[in-house]
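The other protein chains are all here in position, but one chain of the complex has been omitted.
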Amino acid sequence: MNNGIRNPIVKIVFYAILILWGLSVLYPLLWTLLDALKNNDQFFRHAPWSLPDFPLLWSNFSYVWNKYNFDSYFMNSIIITTGSTLLGLLLAATTAYVLARYKFMGSGALYLLYIASMMVPFILALIPLFFLMNSFHLINTKIGLILVYTSSVLAFGIFVLVGFFRSLPKELEEASIMDGASYFGTFFRVMLPLSQPGLITVAIVNVLNIWNEYIVGTILVNDPTQYTLPVEIGVMQAEMQYRTEWGPLFAALFFTIVPVLLVYIIFQRKIASGITAGAVK
Amino acid sequence: MEAGSAKWQRNLFIASFIIPTFAFFCIFTIYPVAKGLYYSMFDWSGMSQTKSFIGLDNFKEMFKDPIVWRAIGNDYFLVVGKIIGIMVIATFFAVALTRFNFKMAGFFRSIFFIPNVISVVVIGVLWNFIYNPQIGFLNAFLSLFTDEKVTITWLGFTNHTIWMLLPPAIWAGIGFYMILLIAAIQNIPASYYEAAELEGATQWRQFRSITVPLIWEQMKVSILNIMMTTLNGSFVIVWIMTEGGPDNSTQVMGSYLYQMAFRQYHFGFGAAIGVLILMLSLITTVVLQRLLRHETVELS
């Protein structure tokens, strides 16, 4: 195996760089938490890195949670994120598998169409999308957001999963077909389990994107009971501009970071191996 | 009949896996996007119920607008800056965390991904505080080393303010590409390095002649992905931090699209910028693929 760096000075320099970068990504989290415990006055009187004064303003958290119905936004966000991630996975995986394994007329063009759609600025679609959803009576509904989000993550899923399926050895399927399994059986019982790392990659990236999405949410949902977390954060941020409640704003930001962070920590091993598997054809 | 039925079964299978997804995609993505792009041929405020067809006038107008050209310049500045910044740093981290036997490599790998987890809204708010001239982190930090308080307006230079948007964009982008490259490096058979080791090749030499050629495919994917996401996604960070200002100095195509379509009531013009973004993305993809192609080394 490799022996790593021999020169101790180089090694120290490399360590220093790693640690500095590590601080630069960890500090914002700490900073968000600390600032959530401050009042406005402290923002101005003290250096930005100073610790909050005592008593710590934990009340900022309860203030935000209660005043802004965060529990219901949490539920909305969880339902919508879960729903569209699962549906998106199913739709992307099926198509990706066929595109990776079967040639048919137009299959190349179809693949290119999916890829090209990743280059279009999606905000252009906002207004037509609103009318579409309106005619389906899906404005202000969770189903509506789930459908739109599902569709918006398809291209990325197909992009990654086509690569992934291509990397799997063909022998497995051939053996399965030989054993008399149907195409569907082969896919669901053999290929899908094998592609778990790729699916997890796509799922994680999609969860992150959907959990944090707010532009589409703002347009398609204007009933406050149906807001998702980021939509509410967007609204809060707009409100804070006129009320300057920085402490509560940071408390709210903290609420949105924590769940994704937990998901990340729990799944981080799988994410790493998933991205690996997905990327290496 | 056997063969025919098998064929039929195969086609049924293909159809049932392709059509639902495609139908879904057509309804909720292709249709609204195409319709949005179609508006580029209309003079429409984005508010009124009437729109008038004006053919390509929005495009003619667009190419005469100096801000569009500045936005294109800024976009490509970000593309180049991000590609260089992200690729250099991400590759460095990927190599350092796989090849150098560092302790806690796993820990670093985990935390480096964190910015990718955080919402871009948070990133924007955060960096605005860093750059704030009066209460910001950067000036406070620099003031530690000077007699006088430093009051640089980081986002208010007459020119080149776009440079200031590069650090947040790079900072936020590293994690994902780093993990992608780590994965690629881990797939390289250890025997390659052992052989090089026996020949007495230095780490740098190993990096040059083994690592880079063998992860080139992933680097290519990364570069293309950075380019695409920058051209149609950089507007979010721009909008949160500067709204394209001051005096349009940080305008990118996406932010100008937003400004024109939703703030200045020229939705048709905004849609034309959308078409421009799509075209430039496609052209740049083709060009980049050509540029990067001949260096590809297949893993044998």
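So that you can tell them apart, the chains are marked A and B in the order they are listed, and the count of residues begins at 1 in each.
Definition applied: a contact is a pair of C-beta atoms (placed from the backbone, for glycine too) under 8 Å apart; a residue touches a chain by one contact, two chains touch by 3 or more.
As a convention for this text, contacts and distances are computed from a predicted model.
Per UniProt, the protein behind the absent chain is "Extracellular solute-binding protein"; the candidates were "HEAT repeat domain-containing protein", "Formate dehydrogenase", "Unspecified monosaccharide ABC transport system" or "Extracellular solute-binding protein".
Only one of A:85, A:117, A:201 or A:218 touches the absent chain when the whole complex is considered: A:218.
Annotation: of B:48, B:209 or B:289, B:48 touches the absent chain (contact as defined above). Screening A:26, A:238 or A:262 against the full complex identifies A:238 as the residue touching the chain left out. Across the interface with the omitted chain, chain A contributes residues 40-41, 43-44, 127, 130-131, 134, 218-219, 221-222, 224, 234-235, 238-245.
Mapped onto chain B, contacts with the missing chain fall at residues 45-50, 131-135, 151, 153-156, 158, 242-243, 245-248, 259, 262-266.
Heads up, the rule we're going with is that only the chains that are shown with their structure count from here on.
Note for the complex: chain A touches chain B at residues 1-5, 11, 14-15, 17-18, 21-22, 24-26, 28-29, 31-32, 43-44, 47-49, 91-92, 94-95, 97-99, 102, 104, 110, 114, 116-129, 132, 147-148, 150-152, 154-155, 158, 182-184, 187, 208, 211-212, 214, 230, 233-234, 237, 249, 253, 256-257, 260-261, 264-265, 268, 271-273, 275-277, 279-281.
Listing the residues of chain B that touch chain A in their complex gives 9-11, 13-14, 16-18, 20-22, 24-25, 27-33, 35-37, 39, 46, 89, 92-93, 96-97, 99-102, 108-122, 125-126, 129, 135-137, 140, 171, 174-176, 179-180, 182-184, 186-187, 190, 193-194, 197, 203, 217-218, 221, 228, 231-232, 235, 253-254, 257-258, 261, 267, 270-271, 274, 277-278, 281-282, 285.
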